[in-house]
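Complex shown without one protein chain; remaining protein chains in place.
Chains here go by letter, A, B, C, D and E, matching the order in which they are written, and residues are numbered from 1 within each.
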Amino acid sequence: MDRKQKEVRSLKFTHLDDKGKAQMVDISHKEQTDRIAKAYGRVKVSTDTYKSIKEGYGPKGDIFSVAKIAGIMAAKKTHELIPLCHPLSITHIDVDFRFNDEMCTVEITSTVKTTGQTGVEMEALVCATHVALTIYDMCKAIDKGIELGPFYLLEKEGGKSGRYERK
Amino acid sequence: MDRKQKEVRSLKFTHLDDKGKAQMVDISHKEQTDRIAKAYGRVKVSTDTYKSIKEGYGPKGDIFSVAKIAGIMAAKKTHELIPLCHPLSITHIDVDFRFNDEMCTVEITSTVKTTGQTGVEMEALVCATHVALTIYDMCKAIDKGIELGPFYLLEKEGGKSGRYERK
Amino acid sequence: MDRKQKEVRSLKFTHLDDKGKAQMVDISHKEQTDRIAKAYGRVKVSTDTYKSIKEGYGPKGDIFSVAKIAGIMAAKKTHELIPLCHPLSITHIDVDFRFNDEMCTVEITSTVKTTGQTGVEMEALVCATHVALTIYDMCKAIDKGIELGPFYLLEKEGGKSGRYERK
Amino acid sequence: MDRKQKEVRSLKFTHLDDKGKAQMVDISHKEQTDRIAKAYGRVKVSTDTYKSIKEGYGPKGDIFSVAKIAGIMAAKKTHELIPLCHPLSITHIDVDFRFNDEMCTVEITSTVKTTGQTGVEMEALVCATHVALTIYDMCKAIDKGIELGPFYLLEKEGGKSGRYERK
Amino acid sequence: MDRKQKEVRSLKFTHLDDKGKAQMVDISHKEQTDRIAKAYGRVKVSTDTYKSIKEGYGPKGDIFSVAKIAGIMAAKKTHELIPLCHPLSITHIDVDFRFNDEMCTVEITSTVKTTGQTGVEMEALVCATHVALTIYDMCKAIDKGIELGPFYLLEKEGGKSGRYERK
Partner (left out) sequence: MDRKQKEVRSLKFTHLDDKGKAQMVDISHKEQTDRIAKAYGRVKVSTDTYKSIKEGYGPKGDIFSVAKIAGIMAAKKTHELIPLCHPLSITHIDVDFRFNDEMCTVEITSTVKTTGQTGVEMEALVCATHVALTIYDMCKAIDKGIELGPFYLLEKEGGKSGRYERK
């Protein structure tokens, strides 16, 4: 291991051990606290697709119901999908949609809560990405150029590292 | 159902029936053909994180091995994650990484193959998003501002609709 | 093994071996044929609940969208839920609802198709039961007396045993 | 939203928001209490099938062992099957069978326990339905007219809403 | 990469690319053939435990029914458990037990069949290991010294590499 690698190590990738190998973080000594995380994501579609999914079927359209359900169900599976995530007792998952007419984008906000020994950022991001993937799936027959993302953490609260809010 | 809605309908959302309700596409009469799809995705990290994951651990670093495995395993679960996707006999899944030093991004290309009655676009996108989510998970302790995306279809081939290539 | 047991054996439980032990049927020598199965199920709710779910939210109500999605997703997992079922390449799953005002029941018809070496009766029944369970879940806060069932096979077609239709 | 819809709303479907959209109930502020739920279900078979499964193989027959295991395993997956259910730390699942000779029915009672922030009604019902589906699967080769159900909640205890017992 | 590494490479780990990174084998150009694999496994228990599980409950004992079901269900999930395995249309899974009184061991033979583009060795081994793990689970309250294994492939047939039989 050269000097460069040693410096890098000091950044403390909690998911890598001192040989650079992936590891699950040991949370057995962490306290159970109330935690919440919110993530953001976006689906960019063509003008025609945008009109169809917004105006044609309205905010009650099945696309968004199905996408929300897919996001909720995927978030519950986060620890099965992301190799080093811990299983958590999720107490709430929610999804909101906002339509941005100028950009022809559907904006997704996901919220996940737990009382546990680690946070739910990954659950919130898994939720948002699967909402987006499901919208993609339902629109792909009419629009192959759909773009998903960016996805990022909006805020989180709870745990030793405290509150984070994206600027 | 007003005129607007009717027009919209003519765009043929194959995943919505004529009342706007979600439906699974009936592929029972489609032919089995060789199919391939490639998707693209991107993970944007801070300069420090970028250096760490690229230089510190090198292209053999565990982060990318773990992320690739997560992408492959998630792609195999596409039909469990995306509500209206069909189960498919996937014959190959691959993941490539490229480092873009100027942008501090890791670029992901996923490739999925099958011989079946429907395409593997969703499998390729599920793969790419889970690779990205896993990189996020492994770096989130040192970088909370990571952005995932955009994700989109690069190309697909096979089936009645033929070849698609993103311009 | 006494005489009675021997007689019973002659009924040919394909899922029991000659010692009465459960076994998976060997379908390796069966032909691939197009197969379809339809199942029926019913959810009986109180008069108040019935009005709410039928009139209050209408046929576009989210309850039925969510229940349909749950049924489709569960049907795809049939071989994981029912121990001796084979994994199958399902090509279509559909769910229909009918409201019976006199009985205060929601009637469910599920349809599943495959091209494979064994039938999809179980998939159709798993679909119908999970649609019903999901309706139950969404109404249980206002109605604890809900009854699910009966569930039964309506018809099936394909395979050596041919067409079956319930009288 | 017309008057009728507003009235309906007052019934408080906890699984629907004020626009009639499905939502996961937020249980983050609920207390952890000991909870138990019992559900009932029934499988009606032909006279011949009834004799076979009861007398031919007796109460130790593999059919009921396999069906019980299937019910227990499905109950543990309730939150994956029913879209808006929360993951729970289940502490016990049990299944009992009773044979009703006059009706040619197998009666199933399932019991599920947890210490958690929400109840286990759905787990008990998922258990009972999967026990029944598995019996169906094992008998379907000799009896296509089998009927599953009714299934309903027998009793529950724990949580703010207290004890419920079916009359 | 030094000479030693190059030599090693020539052994053709199909699951590693030329940089030593894990990869899924591309089976898209392989033919569909009938395939079968048999695996062996063993559970060694104390003399007391051995007597209990063999004599006390007999060959019809629930332990072996439950263990067999667990093996069958796990084998169907092989592609979800072993990262680089392909999903396969399994057509048959079977499990046999033999009691070795001298060694106080239960011997497990698992058999898996498919018609597909790759073999079912892993499915057979996953089956045998889960049968053994389940026996362990059911006996661990009375015997903490149980040993599982060895597990190995007995034979396989089908595919380009042809028949293999363990000597």
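Here is the rule we go by: contacts are C-beta pairs under 8 Å (C-beta built on N, C-alpha and C of every residue); 3 or more make two chains touch, one makes a residue touch a chain.
Computed from a predicted structure; not experimentally measured.
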| item | value |
| --- | --- |
| Partner chains on view for the chain not depicted | A, B, D, E |
| Which of D:K38, D:H86 or D:K113 contacts the chain that the document leaves out | D:K113 |
| Option from D:I53, D:I90, D:M138 or D:L153 whose C-beta touches the chain left out | D:I90 |
| Touching the absent chain when the full complex is considered, from A:D34, A:E80 or A:E155 | A:E80 |
| On subunit B, residues whose C-beta touches the chain left out of the figure | 60, 62, 65-66, 69-70, 73 |
| Residue ranges of subunit A at the interface with the undisplayed chain | 19-28, 30, 79-80, 83-84, 86-89, 116-117 |
| Contact set of subunit D toward the excluded chain (per top definition) | 34, 59-60, 65, 68-69, 72-73, 76-77, 87-94, 113-115 |
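Going forward, only the chains that are shown with their structure count from here on.
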| item | value |
| --- | --- |
| Any chain in contact with subunit B as well as subunit E | C |
| Separation of subunit E from subunit C in steps, with touching chains one step apart | 1 |
| Chain pair equivalent in interface to B-E, over half of contacts matched, among C-D, A-C or C-E | C-E |
| Chain pair with the higher count of C-beta pairs in contact (B-C, A-B) | A-B |
| Contacts with two or more other chains, residues of subunit E listed in rising order | 60, 65, 69, 73, 87-89 |
| Touch relationships between chains, expressed as pairs | A-B, A-C, A-D, B-C, B-E, C-D, C-E, D-E |
